[in-house]
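This part shows chain A:
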Amino acid sequence: MSSLLWILPLVPTSFGLLMLGVRDRRWLNALDLASNALVATLVVALAQHVMSAGPLRAAGVFAADAVTILFLALVAFLGLTTAIYTVGWMRHKVAAGEIPERRLPVYFALIQIFIATMLVTVVADNLGVLWIAMEGTTITSALLVGFARDRDGLEAAWKYIIVTTIGISFGLFGTVLIYAAAAHAQGGVPEGAMNFTTIVAIAPTLDPGIVRIGFIFALIGYGTKAGLAPVHMWLPDAHSQAPTPVSALLSGALIKCALFGIIRFHTIARGACGPAFAGDLLLLFGLVSVVVATPFILTQQDVKRLLGYHSVEHVGIVAFGLGIGGPLGTYAALLHVLNHGVTKALVFFVAGDAIGRCGSRDMRRIRGLLRVAPFAGTFLMLGAFSLAGTPPFSIFISELLVIQAGLAGGHTLAVALFLAMVVVIFAGLIHHAGKMAFGAPEPSVHAGEEPRSGLLAMSLLAAVMLALGLTVPVPLHDVLVRAAEVTLGM
Partner candidate 1 sequence: MTPELAARLIDAIGAFLLFTMIHILAASQLYRAIYVVAAQSVFIALAGAVLGAATDNLDLWIIAIVTLLVKAILLPWLLFGVVRRIRIHREIVSVIPITVTLAIAGVIVVVAFHLSSSLGSVTQAITGNALPVGISLTLMGVLVMMSRRTALVQMIGLFASENGIFFTAMAVSQGMPLIIEIGVILDVILGALVMGVLVLRVRSSIDSDIADLDRLRG
Partner candidate 2 sequence: MPETTPWALALGQMALLVALGPLVTGLIQKLKARLQCRSGAGLLQPYSDLAKLFRKGSVRADTATSLFGAVPVLVLAATLSAAALVPVVYVAPQGSDGAVVPLGDAILLLGWLALGRFLTAAGALDAGGAFGGMGASREMTVATLVEPVLIVVAFSVAVAAGTTDLAGIVAHHTQGRHIFGAPDLLALFAMLVLLLAETGRIPVDNPDTHLELTMLHEGMLLEHSGPGLGCLVLAHHTKQIVVIALVQALFLPPMASSLSPRALAVAFLGFAGLTVVLALFLALIEASYAKLRFFRLPQFLGIGFVSAFLAAALRLL
């Protein structure tokens, strides 16, 4: 069973390499779907095992506990829905001549390897492997961001790769410090000092000063990758210039994987320095992210950039929840990871459709979506309401839990500020979405047929979104509770 941990990232990797030799678009789509379906099945099997039999460990490099399962589920689900969406999207792109046929294998292969690196990030027990996989995601996704080879795309790709690599170097530095602290606490023996499970076990014996500095560097590092302010500048560029499926994966899955890294270091810091230090830092940066993102959301004109800033805000919410801490806050933050991932992917898909239809990313040019593409328009409104935090959708639940936890923890001022920002963003987002969905479409836009695959993907995501808004199903609840416990080091 522990060999599943090895097999999991190998699946997309081998499919990706296989895809390099395939030319036909339909075959590539089929392989894409097969790979993601296989990954999803494996994740389900892994989840069942971990929830019933406890955490898995493999070769001192990989491990899977409840937190891992949560993130694996997110990555697998998003991978699958993206693969479904890509079927129709790619057909449209190839027909419009925007992506030449000969570059298709490279695209699909890169997507697979990208997913593989994300999987490795999440199942990594060794902090060094975590870092290497994180850098691997940067490298593959940078190529994907700049795939279109236009000027803005390349600029975004370069900013992305440089800023995140700078940030992640800090992360490596923090990793080295924690490693040194652990080796030192073990009496100078470096065996296993890089493994998360080992470090957490000996966390109370670690030198708090070193762990503090190491945590700060790790927070800067993985925070850059996650899009926490003030190192979030690359995110709107990269997420807006990337092809739509890639944007969905970036916003939905990748920044969550970076949050996974932060969570791991958070657990270590909690064990070594007590909950206040790490929690306060996360609270601060989370709140700063939310505040910083707000004015940009209001004044935005590019729809995908809007969504990018929105991701910054939601990463801030997750950090905020983690910072509040306690069982409720951590539970809320982890639930939000899932909710935001799902919802953001949905809205990105809709936005991608709208952009393809209206030929421009400018929101002033996208109008009357409901009339031109009724299903997409509906999903747009649903997605927008969900992102803004309206019941009965999932994000409302997790945001409510975060607020509850914050009030219970006594952070009234922070919660008040948070609420104010959320209200403002709600107004802005609904305003933008309403203008896009209603009204008269531009004359050049034609009511074409909506690709079924795209609609299928969107329906899947919307269903999950709605379901999680109405209730948290028991298996998921168990996973979340266990994950919160692991995060809190209990």
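Note that in this section a residue touches a chain if its C-beta (ideal position, glycine included) is under 8 Å from a C-beta of that chain, and two chains touch if they have at least 3 such contacts; residues count from 1.
On how the list was made: all candidates are chains of the complex that A comes from, given by their letters.
These numbers were taken from a predicted model, which means no experiment stands behind them.
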Quiz item: What candidate from 1 or 2 touches chain A in the complex under consideration?
Solution: 1
Quiz item: Tell me, which parts of chain A touch candidate 1 in their complex?
Solution: 126, 128-129, 131-132, 135-136, 138-139, 142-143, 146, 149-152, 154-159, 161-162, 165-166, 169-170, 172-173, 176-177, 179-181, 183-184, 190, 193-194, 207, 209-210, 213, 236-237, 241, 296, 299-300, 305
